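Here the complex is missing a single protein chain, while all its other protein chains stay put.
To keep things simple, chains are lettered A and B as they appear, and every chain counts its residues starting from 1.
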Amino acid sequence: MNRGYLVRRAFYAFVTFLIVLVLNFIIPRVMPGSPVQYFANPKILPSIESHLLTQRFGLDKPLWDQFLLYITGVFQWPPDLGVSYTYYPAPVLSVILNYLPWTLLLVGSATVVTAVLGILVGIWIGSKQGTKTDTVVTSVSLFFWTMPFFWLGAILLWFFSIYLHVFPAGGAESMNLSGMPILDQVADIAEHAFLPALTLTLAAFAGYSLIMRNTIVEELGQDYVTIATAKGLSHRAVLFRHAARNALLPMITLIGLNLGYVVSGALLVEVVFSYPGVGWLTYQAVLSHDYPLLQGLFLVLSVAVIIANFLADVVYSLVDPRIK
Amino acid sequence: MFKLVRLPKDRRVLVGMSILGFFTFVAIFAPFLTPYGPHQVSGPPYSPPSFQHWMGTDELGGDILSQVIYGARISLTVGFSVALAATFIGSLVGLLSGFYRGAVDEGLMRLTDVFLILPSLPLAVILAAYLGPSVQTIIEVLTITGWPLVARVVRSQTLSLRERPFVDAERVIGAGNARIMFRVIIPNLLSLIAANAVLAITGAVVGEAGLDFIGLGNPSVVSWGTMLYWSQNLNAILRGAWWWILAPGLCIALVGLGAVLISIGIENIFNPRLRGR
Partner (left out) sequence: MPLLDVRGLCIDYKLQNGYLRAVDSVSFQIDEGEVLGLAGESGSGKSTIAHSILKILPRSTRVSGSILVDGAEVVQMDDRATRAYRWKVVSLVPQGSMNAFDPVITIGSQIVESIRIHSDVDKAAAWRRTRELFSLVGIPESRVKGYPHEFSGGMKQRAAIAMALSLNPKLVILDEPTTALDVVVQRQVIGLLVRLRRELGISFLFVTHDLSVLSEIATNVAVMYAGRLAEISTSEALFASPNHPYSRALIHAIPTLSGNLSLVRSIPGVPANVLNLPPGCKFHPRCPYVFERCRKEEPRLKRTDSGSSVACHLFDGSEKDGGG
């Protein structure tokens, strides 16, 4: 653990957060149309509310004043991100927080499985570089990786749910969930989450396995591997005790970096499976032009990913002895 | 650069180029290849693949095969345009950043990193939501979310090229920055840029589909992405109309795969280490 490194990474995360805040603020304001029209549209909201919102966020004031009010809104507790049109009068943040847990479940479980699967496959393939197995598995991984997440989800949904009736056709839980015993509840949730998670895993694991493979190949070419072999270690021992340990380090950072990609994929997969997470929420928001909600979603998701990346940095600093 | 002539010798590249070539051909000659027009109603709705309709029909009775063929035009246009634009901007930023370093580099890279960390879809969503649903919006938005990755990669390579002895040699004979950049750095970057540009096609085609799917495209335009949007909106799966989803998605996946194969081929020519013992 090294304090200097962590402080730098924390600072960096904070700067990124600030940039996101500014972006979030600027984008609607450089687009055609006025902030009032987007965030406090009197045609959608009752005129009192429209007026109040305009006041609160200074939507008709000069840019700098607006920015200050916006920042004040964000840095209070609970942060004020405006009011949603579709879920009026609920504030944007509470709407998002309602749907966020399902997405966290989906993305969380998928990330874990994807990383583990990707790393193991990558090690396996890396040690078999150049062979037929390598070519076949790499091609299959590539194929899964290049296809759109959500299309794969749709195919799986059709096949396993509609055709085979093995899994539920959508949603995150059954209607009568609260009436069921705890174990059944867990099973029910797992059942609903299985196909979406599987989709994410299949589509994303190749990202890890291919990079892990290349990293392993590079490590296997290093002198210390030659020496480890010369010392009399078996091929397996060299692979796992030495090469894989070194190759794992960049994987940790990669998991953080890939998170944005996985989250984006998850959003679309949720739509396919009618899974009530923030992706599904985004879909609804787009269809109903709920700009406040869309802005809020961008901010919340970005913050989540920034935090996750910072955590990855923390883990990395614990594991790599060279961090000074 | 002339090493690229070796490309077609790699079997994977051959496959990739055939795939892309095939779809491009289909897109260009669409009107001559389709049995029906893209908006033409020609059969009963939701019918499975049959002799008259090789890929079945949609909710109105329109032929899906024809839609897929016409859809290739939009999807490939978006794919190629975004790939070109994003790679161009990204390469420019990466080159300038890596070559001049200093404050310029720091600033540009901070910005680039922010874009790289953030989930691209939410960002694309808010950009596109304001710009209005159209193919042009999608091209613009995908370019904006796509250039940072190329910038990072090109900058890396520029940094390492900068330190090579032949750059010092140029300086010793009095070459200025412009000459070094054009005569030495850029030629050595071309393979990397080419590989990335081709790879970007994959991301662009998939991205177009994603943005359409979530409702940000123009639903009245026929593209692979909007076909998926309609199939989702009209619950094609629940009605069992798997053909509606399979066809456009498969095309996207194939184009993506083709691009990736070519990209790997380009990389392998210039980085023999990954080729295998």
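As a working rule, a residue touches a chain if its C-beta (ideal position, glycine included) is under 8 Å from a C-beta of that chain, and two chains touch if they have at least 3 such contacts.
Treat the numbers as computed from the prediction; the structure is a model and nothing was measured.
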Selected from A:Q185, A:N214, A:N246 or A:S288 as touching the chain missing from the view: A:N246
Full-complex contact with the absent chain, from A:I26, A:L97, A:V136 or A:I227: A:I227
Absent-chain interface as seen on chain A, which is shown: 222-224, 226-234, 241-242, 245-246, 249, 320-322
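Here, only the chains that are shown with their structure count from here on.
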Cα-centroid distance, chain A relative to chain B, in whole angstrom: 22
Contacting residues of chain A [partner chain B, same complex]: 15-16, 19-20, 23-24, 27-28, 31-33, 38, 129-130, 134, 142-143, 145-152, 154-155, 157-158, 162-163, 169, 214, 217-218, 221, 256-257, 259-261, 263-264, 267-268, 271-272, 282-283, 286-287, 289, 291, 294-295, 297-298, 301-302, 305-306, 309
Touching residues on chain B, where the partner in the complex is chain A: 110-111, 113-114, 116-123, 125-127, 129-131, 202, 206, 209-210, 213-216, 228, 231-232, 237-238, 240, 242, 245-246, 248-249, 252-253, 256-257, 259-261, 273-277
